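A single protein chain has been omitted from the complex, and every remaining protein chain is retained in its original position.
We just call them A, B and C in the order they show up, numbering each chain from 1.
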Amino acid sequence: MHKKPQRESIQFADQKQEFNKRPTKISRRSLSRSISQSSTDSYGSAASYTDSSDDETSPRDKQQKNSKGNADFCIKNIKQADFGRREIEIAEQEMPALMALRKRAQGEKPLAGAKIVGCTHITAQTAVLMETLSALGAQCRWAACNIYSTQNEVAAALAEGGFSVFAWKGESEDDFWWCIDRCVNVEGWQPNMILDDGGDLTHWIYKKYPSMFKKIKGIVEESVTGVHRLYQLSKAGKLCVPAMNVNDSVTKQKFDNLYCCRESILDGLKRTTDVMFGGKQVVVCGYGEVGKGCCAALKAMGSIVYVTEIDPICALQACFQGFSFAFISLLLYVVSVGNKNVVVREYMDRMKNGCIVCNMGHSNTEIDVASLRTPELTWERVRSQVDHVIWPDGKRIVLLAEGRLLNLSCSTVPTFVLSITATTQALALIELYNAPEARYKQDVYLLPKKMDEYVASLHLPTFDAHLTELSDEQAKYLGLNKNGPFKPNYYRSAAA
Amino acid sequence: MHKKPQRESIQFADQKQEFNKRPTKISRRSLSRSISQSSTDSYGSAASYTDSSDDETSPRDKQQKNSKGNADFCIKNIKQADFGRREIEIAEQEMPALMALRKRAQGEKPLAGAKIVGCTHITAQTAVLMETLSALGAQCRWAACNIYSTQNEVAAALAEGGFSVFAWKGESEDDFWWCIDRCVNVEGWQPNMILDDGGDLTHWIYKKYPSMFKKIKGIVEESVTGVHRLYQLSKAGKLCVPAMNVNDSVTKQKFDNLYCCRESILDGLKRTTDVMFGGKQVVVCGYGEVGKGCCAALKAMGSIVYVTEIDPICALQACFQGFSFAFISLLLYVVSVGNKNVVVREYMDRMKNGCIVCNMGHSNTEIDVASLRTPELTWERVRSQVDHVIWPDGKRIVLLAEGRLLNLSCSTVPTFVLSITATTQALALIELYNAPEARYKQDVYLLPKKMDEYVASLHLPTFDAHLTELSDEQAKYLGLNKNGPFKPNYYRSAAA
Amino acid sequence: MHKKPQRESIQFADQKQEFNKRPTKISRRSLSRSISQSSTDSYGSAASYTDSSDDETSPRDKQQKNSKGNADFCIKNIKQADFGRREIEIAEQEMPALMALRKRAQGEKPLAGAKIVGCTHITAQTAVLMETLSALGAQCRWAACNIYSTQNEVAAALAEGGFSVFAWKGESEDDFWWCIDRCVNVEGWQPNMILDDGGDLTHWIYKKYPSMFKKIKGIVEESVTGVHRLYQLSKAGKLCVPAMNVNDSVTKQKFDNLYCCRESILDGLKRTTDVMFGGKQVVVCGYGEVGKGCCAALKAMGSIVYVTEIDPICALQACFQGFSFAFISLLLYVVSVGNKNVVVREYMDRMKNGCIVCNMGHSNTEIDVASLRTPELTWERVRSQVDHVIWPDGKRIVLLAEGRLLNLSCSTVPTFVLSITATTQALALIELYNAPEARYKQDVYLLPKKMDEYVASLHLPTFDAHLTELSDEQAKYLGLNKNGPFKPNYYRSAAA
Partner (left out) sequence: MHKKPQRESIQFADQKQEFNKRPTKISRRSLSRSISQSSTDSYGSAASYTDSSDDETSPRDKQQKNSKGNADFCIKNIKQADFGRREIEIAEQEMPALMALRKRAQGEKPLAGAKIVGCTHITAQTAVLMETLSALGAQCRWAACNIYSTQNEVAAALAEGGFSVFAWKGESEDDFWWCIDRCVNVEGWQPNMILDDGGDLTHWIYKKYPSMFKKIKGIVEESVTGVHRLYQLSKAGKLCVPAMNVNDSVTKQKFDNLYCCRESILDGLKRTTDVMFGGKQVVVCGYGEVGKGCCAALKAMGSIVYVTEIDPICALQACFQGFSFAFISLLLYVVSVGNKNVVVREYMDRMKNGCIVCNMGHSNTEIDVASLRTPELTWERVRSQVDHVIWPDGKRIVLLAEGRLLNLSCSTVPTFVLSITATTQALALIELYNAPEARYKQDVYLLPKKMDEYVASLHLPTFDAHLTELSDEQAKYLGLNKNGPFKPNYYRSAAA
């Protein structure tokens, strides 16, 4: 069995600092945390089912066992396993690529022998990923990368299914590290692959069990923050295994940003404000990929959309797509850039009564919310995630999610989009695990173009989309392999 | 004071029949019940605030008094008045036309002397209407037209403001008629105008107090069912006052159906299923105005939309707009016609696994839900308003709202759209109250074109839209009055 | 043979007046003259082929005979028959409904015995109509309704095929009436049906051969002017046969105006100015059906579109579709209303340098071109149909088609749209010819709804669009006949 760390003891000097600056870190990391808040807040989310649980005993203090007698897990309530299984089954229907990988794995087991330790959001979609990794031959141990985002019933279903899961919704920060430690610090089992989302698991092993890296073949990292940390390690010459940056793979970027935001901007606004889009005057700050998605959706719904931009090339694209440039005093304000203080107090002073302000950007610094925390302004919470900020003359600004990211706070992310990400993670694990030693050094890599194309191709059958195949003659004419890759690595396909 | 009817006594022979066939009647009436279910079900709805009330005493058995000592009302809980007032204030911001009418009423009081008895959904939007009628000079007494749709906190705010309101969420059917009776059966006060939604109030007066019609100047009716009843009365020669059919006014029809459904189809689907629209294959049955709205929205979100139609002219329009005609086995099924058994069991037998089926139509008969209630199919409730119907081979159909109208069951209706309807009601009351006697006979009328145009014009400032005025020369050339009406009565402006 | 009227003699007192006011009359009639100018001006038009003909002899002075020896026609040049036949064959491919009618006519000949005299544009599309009428059993004699619009090679093909055609491009006004007279004034043949476009043929028979109406079963009239004349005759009690107004049939109005203008606005602007649409700021004056088509197309191409409106309901629709209301000083001005002096000199004084001004409206009075014919402004013809009007400070306004209708002057009308009109004409002829006497009185009628639906249904196979059929149960539920009509006569289906 594992060595149980003492409850109060897990505190290193540097880690305390970490906790002290935690608010910042969390906000920067939240980019990759697409599931966390949405699973808590969203309408109809299954998670709410488990909220009413009035069982106040800490999971760490409970005796837990699944129906087969296995006790190597720690979750909220194993009785919710059936409900969690149903949620997982629903998710499976929207994750065709992983299901396809499972089918192929009936013959070959590309992850046979892999011992994967993971630290991600624990949701139905993650469960589909974990069960796929298992079907491909891997053993898995898992902790949550966020103290709020665990779907307890899903964790129960995983535990019931034999996975060593250590996670529950509402962990304390001490619980958080305890769970991670339980994943790695176990007798007779040592991980050879890491799947991380935020870098905490990697960080923990670096600090506590550095010798484990001798057996580890690679790290797959999902989040902006985690990737940033890896690049810093690499620069400092301290990265001791190859790492795959899946956050920046083409499919993830294109589909997550453009197409997902095109839907979630509408969803987030409706769920919070029930606003009518038709005829609404909207400013979208920033015409990058997120901004393009927001603009396209709002225009299609009959809004009159204005943009702002700093980059003349993106600005010229906005012109050709028929967007005007912004006045300040409009009715709906959407911020879609990753920047600081894009919407400052001065602008908000000049906005019209009733203007809705929200953030679809990359961080939480775009709206200068701090400048609204002044005595002359009154805050009124009118709904969950919705505040009226009231000026002395009675003018109201409707602020959503206190300036945090609207799509993560107030809408859900379609499972199909998460499917793309999860498939990318699975393939990255397979690639790192099976690659000949010479292929990857102690550095951070992007997923090879060809695997990016493979992720896309696995999602095409859902749409009844069939690819055209190059003839030998055509392939020769174009100088391409008939099976791809079809574009150079630097290529970024246009989005329209 | 009023004569309190004895609790068990309000039962006429014909009324009993009415109750017996109630399920049918409700379903037919639900067209105009845009607020009822949405206020109960919707995410973030204020109504949920009051759900947890565990006060089981019937409002009829409570002593109630507002802060000024007035007791001529009967609601759930006067203490919720402050919360209700905030909801009303939020609604006011999206109802510019009524607010504009109030401003104009500072000089003239077009409803001075009017005694209006009303029976509608009691929501924040209705409250804005009632307070506008009051500002225009009218006295109002009000009951709910639906036993579930009352927002208790709004009723409280109205009662606190001095209105005689008789309504609460969760009335029994006996309560329902008791409340209506309390509105009309009061000493020293007799209504001279009726505002009805569904025809129950009108029916009650016909049955119990027919002599009241001597003083009544007119009826304004909002719903399909109510209008239908009025036409029947008219045909039978029994309509004894003029009635205004506001359900069929142009602005209501165009904006409610096309533009509102364009938004609510997306909203309803997201809130129930979190489905991704991009690339989804969808069949929309019926390319009338509702179908046009659904098709436009889904196409704009990247869905591949197929239609079915029975009318070749609408079908040709669908062709020119780029819609194909349907295959049966697709992934998302939207029904948008008012018809019976449009989606029959045979179709559902052939649908793909995971197909979502929902109804945006006019009645509840479009999807043959009864045919799914057979032993070989398993029903599984996966979320509120979402059932999986499972075929013996494991295929699942996702049925929303048990086949009832999606937009009323699972999404909200924007206040701005309700504003158009409420303004039409207010203008119809003003018109009937002030019209010279000769203008309207004992018949059912549509709102005059010019007033329809006026309703529209009152909503234009919200969009910063300014009309062009005809010059004298142009007006003469076109043979029009410079102030309208600009189109003949029969004209129905195209929707694009 | 016919009595040849003497060349100089065809001048009645009232007719002279007619000629004097001709410019006005032509402009009002031009609505229905969709083919005339386009066939002369358009790129790639076959008509240009025959322009270079330097044969200056008047057709009236030539001996003409087709290959079978028939000489009962008068056209430009019988040798062009082969070329004309090819043009007709091309048109046939886009006129599926007429071809379908021909097929059905193999059994029944609904126009057997019909003697139709026609006066319309003589183009390839008209030829398909005439040959269809012939296939349905009718005899036809035909003249041109416009002195410029005849495609000489098509007239040649018709003459070669045995039709008595009297028309050529570039008739004098005397020729015009002579040709009409040759159609009707012929020994041993008397028309029993009239197909008119503009009312000149009808007028001529009224004036010269009123007794012919004894045998005439009806008039089918295509143009606004002609319809207007018929209604005046009807009002004055002088209409002595039934007349069918096909100009106002639903299919024609919807498809001609909305969908056709959606394409021709782009086409007309490109052919004249090669302007880039992306990012162009455009004002569209009037948001009726033509305006809706123009706005939709320009918005889709990335233009920023502003509108003006006088009717608040149309204005509110524009709001919900996301259009702003206009500033004056923009770059592209499209006029889409039927009105007078919509764009006045004052506006043009304030437009930006380079602004393009064009007219998509119903008449030629929308742009006050007369106000630009002043000494301080310089006109420069830069291309066919394109003038620069230059202000003293060097500012240039680009005026298209001298303010006449852009789509008729500078773009072509797709044959498929003309197919709808031609089918409507054919069905109107069949209906009037076969209707029991009691059905139509001496009045002006619209095409019955059911036939409108039939016209639409004949065009659906082109799009592979198949209608859904009502079940008996559904038809009963809806109170409809399974074969239509599906909508009441007053219904105008929304356009979106």
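Please note the rule applied: a contact is a pair of C-beta atoms (placed from the backbone, for glycine too) under 8 Å apart; a residue touches a chain by one contact, two chains touch by 3 or more.
What you see is a predicted model, and the numbers here were worked out from it, not measured in a lab.
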item: From A:Ile205, A:Val220 or A:Cys319, residue that would touch the chain that is not displayed; value: A:Cys319
item: Chain not shown: contacting residue from C:Asn66, C:Ser411, C:Ser457 or C:Gln474; value: C:Ser411
item: Contact partner of the left-out chain, one of A:Glu108, A:Glu173, A:Asp443 or A:Asp464; value: A:Asp464
item: Residues of chain A in contact with the chain not shown; value: 250-251, 254-255, 258-259, 285, 288-289, 292-293, 296, 308-321, 324-325, 339-342, 365, 452-454, 456-457, 459-460, 462-471, 473-474, 477-478, 484, 486-487, 490-496
item: Residues from chain C at the interface with the omitted partner, ascending; value: 42-44, 46, 86, 90, 93-94, 259-260, 262-263, 266-267, 270-272, 274-279, 281, 297, 300-302, 353-354, 380, 382-386, 396, 411-417, 462-464
item: In chain B, positions touching the absent partner; value: 278-279, 299, 301-305, 319-324
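Please note the rule applied: only the chains that are shown with their structure count from here on.
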item: Pair of chains ranked first by number of touching C-beta pairs; value: B-C
item: Inter-chain centre distance, chain A versus chain C - centres from mean C-alpha coordinates, in Å; value: 59
item: Per-residue multi-chain contacts in chain A, two or more chains; value: 278-279, 301-302
